[in-house]
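Let me begin by presenting the structure, written as structure tokens, before commenting on it.
A single protein chain has been omitted from the complex, and every remaining protein chain is retained in its original position.
For subunit A:
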Amino acid sequence: MPFGNTHNQLKMKFSSEAEYPDLSKHNNHMAKVLTPAMYERLRSKQTPSGFTLDDVIQTGVDNPGHPFIMTVGCVAGDEETYEVFKELLDPVISDRHGGYKPTDKHKTDLNSNNLKGGDDLDPNYVLSSRVRTGRSIRGFCLPPHCSRGERRAVETLSIEALASLTGDLKGKYYALKNMTDAEQQQLIDDHFLFDKPVSPLLLASGMARDWPDARGIWHNDNKTFLVWVNEEDHLRVISMQKGGNMKEVFNRFCTGLTKIETLFKERGHAFMWNEHLGYVLTCPSNLGTGLRAGVHVKLPNMSKNAKFEEILKRLRLQKRGTGGVDTAAVGGVFDISNADRLGFSEVELVQMVVDGIKLLIEMEKRLEKGQSIDDLMPAQK
């Protein structure tokens, strides 16, 4: 909660043992790492804006997790959270991001020219292509912790910067609380509108406070470049279009992001970034690139194949239903995207998706003809 860190003073009057959460039934990254001794060492700390250990872990305490899915169980309230609570977050990051060490450096590469191919994914199989990431504005608290004043300031800055975009990126902002019924319906039809979060994972962290104040959606007139303001992060940036031209999608993504970053810098604001963690976002799972590049692809035969999961794992890809995370696939159509976020550059991740989808489509075609796919089995990337 914003600013009321006088609360932490109250807790310090009780012993660490009395305050330590009961994590005996929990299965998330935070619960695996937070020992009573660590809790004792970290509980007196706070970031300069007053975010405390209990604020970081509340979502993980309230949501024990699922036996099969490993959630993160902690969030950042500001950029400094990742420093002040390093002792907790470094091991969480390591577990979540394939052994990423506190000394590792993350490479940022938003030069879409470095992507090989990607403009020729078979449109008979690939229905749409999409790349998303998030960006946080340095100097402002993140959604779990920001005050109304801060959130509104982020919105105002974003509107100003986005209003300066030109050419095929020229667009319009729709504030959630001011939108007309007609605008709302159009945004729903375009699959652009985001709703107040309902997931308890998000609600318990406090990021839905004051909804829909200072939340909104910006998109370009062509409806291929979209920015969410103040949803789970300060900004979520999305480039998308029908069909399989991932290269074009990624081009626009990189161009748009770079332009937006420049526009913010011109107004005296940088994005949160450092050479160890890359782009800093609310959820530790989105650090690094914060990038999810994916396609909606028809793989009815592959999805019934016993090796499907193993192949995805080796290609460093993940599957979701076409409704996004936590939905089921419908009609053999899957959302396939990169599994990694940190430790690989943007170009590397999109390359994995492009190459992986090409291979999956080849395998699908083989299975259609009743042929074997054994010789196509990939090595672990």
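Operating definition for what follows: a contact is a pair of C-beta atoms (placed from the backbone, for glycine too) under 8 Å apart; a residue touches a chain by one contact, two chains touch by 3 or more; residues count from 1.
One rule holds for everything that comes next: contacts and distances are computed from a predicted model.
Engineer: Given the options "Sister chromatid cohesion protein DCC1", "NADH-ubiquinone oxidoreductase chain 4", "ER membrane protein complex subunit 4" or "Creatine kinase U-type, mitochondrial", which would UniProt use as the protein name of the unshown chain?
Structural biologist: Its record in UniProt gives the absent chain the protein name "Creatine kinase U-type, mitochondrial".
Engineer: Among A:Leu42, A:Val61, A:Ile238 or A:Val333, exactly one should touch the missing chain; which is it?
Structural biologist: From the options A:Leu42, A:Val61, A:Ile238 or A:Val333, the contact with the absent chain belongs to A:Val61.
Engineer: Decide which residue listed in A:Pro21, A:Gly321 or A:Pro378 touches the omitted chain of the complex.
Structural biologist: A:Pro21
Engineer: Please identify which residue in A:Leu203, A:Ala339 or A:Leu367 touches the non-displayed chain.
Structural biologist: Reading the full complex, the residue touching the unseen chain is A:Leu203.
Engineer: Please identify which residue in A:Ala153, A:Met179, A:Leu193 or A:Leu367 touches the non-displayed chain.
Structural biologist: With A:Ala153, A:Met179, A:Leu193 or A:Leu367 as choices, the missing chain is touched by A:Ala153.
Engineer: Against the chain that's been left off, what residues of subunit A make contact? List them.
Structural biologist: 1-11, 13-15, 18-22, 50, 54, 58, 61-62, 147-150, 152-153, 177, 203-204, 208-211, 213
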